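A protein chain is absent from this complex, but the other protein chains hold their places.
Note that the chains take the letters A and B in the order they are written out, and that residue 1 is the start of every chain.
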Amino acid sequence: MIENIPVLIVLLPLCSALLCLALTAVSRNLGIFAVKLSCLASFVLSCIQLQMVVTGGTIHYAIGNYAAPYGIEFVIDSLNAVLLVCFSLMGFLTILFAENFGNEKRPMLVGAACAETALLITGILGMTSTGDVFNLYVFLEITSLSAYCLISLGGSRGVVSAYRYMLVGTVAATLYLLGIGVLYSVTGTLNMGDMREILDQGGYDGAMLTAMCFLIPAFGIKMALFPFHGWQPSAYTHAEPGSRPLITGVMGKVPALAMFRFVYCIYGTDFRFVRIGLILLGIFSVFGMLYGSLMAMGQTDIRKILAYSSVAQMGYISLGFAIGTPIALAGAFLHMLGHVFMKGGLFFCTGAIRYKFGTVDINEFGRIYKKMPLTCGLLTAAALSMIGIPPTAGFFSKWYLALGAAGQHEWIYIIILVISSLLNAVYFFRLIEKVFIRQSSELRTRWESEVLELPLTIIIPVVICFIAIFGLGLFNVRIVDILLMTLEGVGL
Amino acid sequence: MNFMALELRPLCAVLISLTASGLIYVLGEHIRPNAREGITLTAAVLKIITVYSMIPAVLAGREIRLELFSIVKGVSFAFNVDPAGMVFACVASTLWILTSIYSIGYMRGHGEKNQTGYYAAFAMCLCATTGLCFAANLITFFIFFEVLTVATYPLVVHYRDAEGTFSGRKYLAYTLISGQIFFAAIVIVYSVSGTMDFVPGGFITADMLPMPWALVVFFMMIGAGIVKAGVMPLHSWLPAAMVAPTPVSALLHAVAVVKAGAFCTLRVVLYVFGPEMAKACYGADILAWMAVFTIIVSSFVAMRKYNLKARLAFSTVGQLSYIVLGICILTPYSTAGALYHIVAHAFMKITLFMAAGAIFVTTHKKDIREMVGIGRRMPVTMMAFTAASIGIAGFPFFVGFVSKANIILGAVSMGKPVFVATLIASALLALTYLMPVVLIAFKKNVDNPEFAERGDAAPAMLIPLVITAVISIILGIAPNAGLHLFDLAVMAGNQIFMPLM
Partner (left out) sequence: MMTMINTFLATKGIYFLTLVLLALGVAGIIVCNNYMKKLICMNVMQVAVIFFFLCLGQKSPGTIPVAMDTAVKASQYINPLPHGLMLTAIVVSLGTTGVGLSLLLRIREKYGTIEEDDLIRREDLMTRKNKDGGDRK
């Protein structure tokens, strides 16, 4: 049992996803219950696994006992152990949250949405765990396909967004396949560790460069990195409201992790053209940070604001990769963790406000803090974290990024970080202003209760995100230490 | 055990206000206003006891240092109680309790809305102020500095109207931009020096930061401080922020926030760069001239303002530059003077603001020209106002004299006649813009029917402002009375310049 944890984490949501529809047909809530249970189990198991990795070092798990490099291998180092905890927690919270957004009249549709969300979680967790490049492709496609479906459930705009995302996403997946094809043609292996060893022998620079040309756009599209972000704003905006926190908070991070694996774990920093790749990545990040924030300023739909802000925030993460020192990489991953809760949390808020008042236009958010103090508390905390005000998580990830940049004498990155936080401040304080200061607007309440401002299943995610934003900030050193266990060996 | 407790006291001082803030925000709407204000007052009393209890140890030269946990890799979240921080913490905590009492009178007398948020944010500001007094390193300092920036914002926009919103944006624009630049500078300082602990006399040396960069980093760091301290040309948020309720202007825009700016300047110039480095990179000189400019210009601007609070705001701008100037003269005397001016100006200016607020609540007058003969109606308030005005001008036997004399002494010992002249001229200028108010108030032979009846402000407002006025006289006669604040200031000055002598 205990040695099978790595695969159980991924399998449990998969099983529940497959069972969900059948169980929903039996009883309306049974399917959702199964998914909830499996996600909670995944979360608990990934916590145990993190503990195991911290004490016992990297776990190599050969699926079906076919030893690597021939079989598929899950490699859990300290890096993805932490990410798995974070992603599975977010998955569980999203499932909790999502049950409030189903169409009561069509239980099967609710079950289907739930199953898709569970599949999305499976794909995400699988992509995070795997140590095999082709297995990564399979999980990437599981993630993408379930995301297409979830986005298409968000009304008629959602269908078109999903279709466009599908076209672009498939191009990305195909490019990825081509990239690993090129690498496979020279190394003859698909296992990441094995591939690293063979590539380290040298002499494959041409093939590696070719593969890099395919892989950077592939991951760029999947993580919505500027300038490959075209599909993202409308997809995030029109996705199914229940699963939106997961789609916006987690889905973009996993390809970023995969990109990190390729650049630092497979290629390594000895690769002759790695500098060129990193500079390119840096340019993308810098422009993405500026572009995302500038675009976000012009929007009035809160979902659009947050979607464009994600373009900017992905820039922070790839900026960390572009700087490349262990400390900057730790900053990037800390930002990844923090951003899961910030963006996820902001979409929990958006969903909660919409659940209660049925609006997403920030011009109608007049003084809703009086009616929803908890939600607005999280909104403020997450917004401050996005700007990077201490002691929230966002400040500390920015700190490590800036420190890494200073260590590499990349002063321009520090300037951009400062400018970007100020641009963030412009639109997030506009949001805070709307929530706290504007004249109260006449909003029709859709959900009333004497005791709670919202149903408990919405409050729990909101509160956990709030705690996580401050917890990740104040206790970042513990996490950074765990991250550095892996990162020390791979950075510049 | 006793030793343990002493170590934990700075943390307690911070946590008390933080807890109060949280309690007020969560419970505020569900409990009676009296209970809510009870939380504020209890916290204020506890805090004052905690802070005062550390004075003997600090005077005895004992080090109170507390390292909690690593806040970023390699640096811990640490408190260190030194004389300079102690002076500011004493002022802030003493005035919190007085302002709280005053606030209750003002807010109720004026029938304000959103009082819960107001008290919560107020407590939060005090938490941040105490935190930055005791912060042992740059990152701890910066955390509290930014918390203060954000926590003040709700107070600025308290009235939720167009003017408040505009002022709030202006305030954020100034403070956030300078704060982010400060952040970048901290990163640079840490990456070149590998340490962030404040050291009396500074830890940056010329070989870490060669010349043009030293000046750039100096101004990147100092920017945050001088924005908050309102040094021209970065002052314009301060008069705009006066739209807030008067107790906010009194405590925050005369004491906590602006003094935090001055304190930040002190920490950066003397504890990060150190006197030698600050002089070598010309930063201190440039800053001193900016302060001189501010002192003179703000006095002239203040003369042209007829809104009482606006006039006081510009007076604040000028007075804070005294502190900055005192720091930049770089002598032990002037440093002690500058630190003591934090005390002196706090008591005097808070008296003036409280008086202005009392006038506004009692008679609804904001314009000085409408206050003819108001001394007849509110004699006690106006007496206090007069005492504070004379103090601001720096008359002997008032607290302003002690600090200014020390700054001037420092300037003389460095042979800077221009600074001496500025300080003396500004004392006269202060008279020209504050005395007219007093003269108008007590004008003879005027029968203003509005002010014929005697009817002073409510006791909750009157008592605090009388106390502060009396304290500012007592401290003027005996600068060491009670808390030994002057000794602390002198100690801080000696600590910094000791290695040089």
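The definition used in the following text is that contacts are C-beta pairs under 8 Å (C-beta built on N, C-alpha and C of every residue); 3 or more make two chains touch, one makes a residue touch a chain.
Computed from a predicted model, the values in this text were never measured in an experiment.
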Interface partners of the hidden chain - shown chains only, full complex considered: A
Options A:M195, A:M295, A:V311 or A:V360, residue touching the unrepresented chain: A:V360
Among A:V10, A:L96 or A:M166, the residue in touch with the chain that has been omitted: A:M166
Full-complex contact with the absent chain, from A:H238, A:K253 or A:K398: A:H238
Per the touch definition above, residue among A:V35, A:V53 or A:L177 touching the missing chain: A:L177
Interface with the undisplayed chain - residues on chain A: 134, 137-138, 141, 145, 148-149, 152, 154-160, 162-163, 166-167, 170-171, 173-174, 177-178, 181, 184-185, 190, 237-238, 300-301, 358-361
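In this text, only the chains that are shown with their structure count from here on.
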Chain A-chain B separation of Cα centroids, rounded to whole Å: 44
Chain B to chain A touching residues, read off their complex: 25, 69-73, 139, 142-143, 146-147, 149-150, 154, 157, 160, 164-165, 168-169, 172, 176-177, 180-181, 183-184, 187-188, 190-191
Chain A residues touching chain B - in the complex, by the definition given at the top: 327, 330, 367, 373, 384, 387-391, 395-396, 398-400, 402-403, 405-407, 414-415, 417-418, 421-422, 425, 429, 433, 436-439, 474-477, 480-481, 484
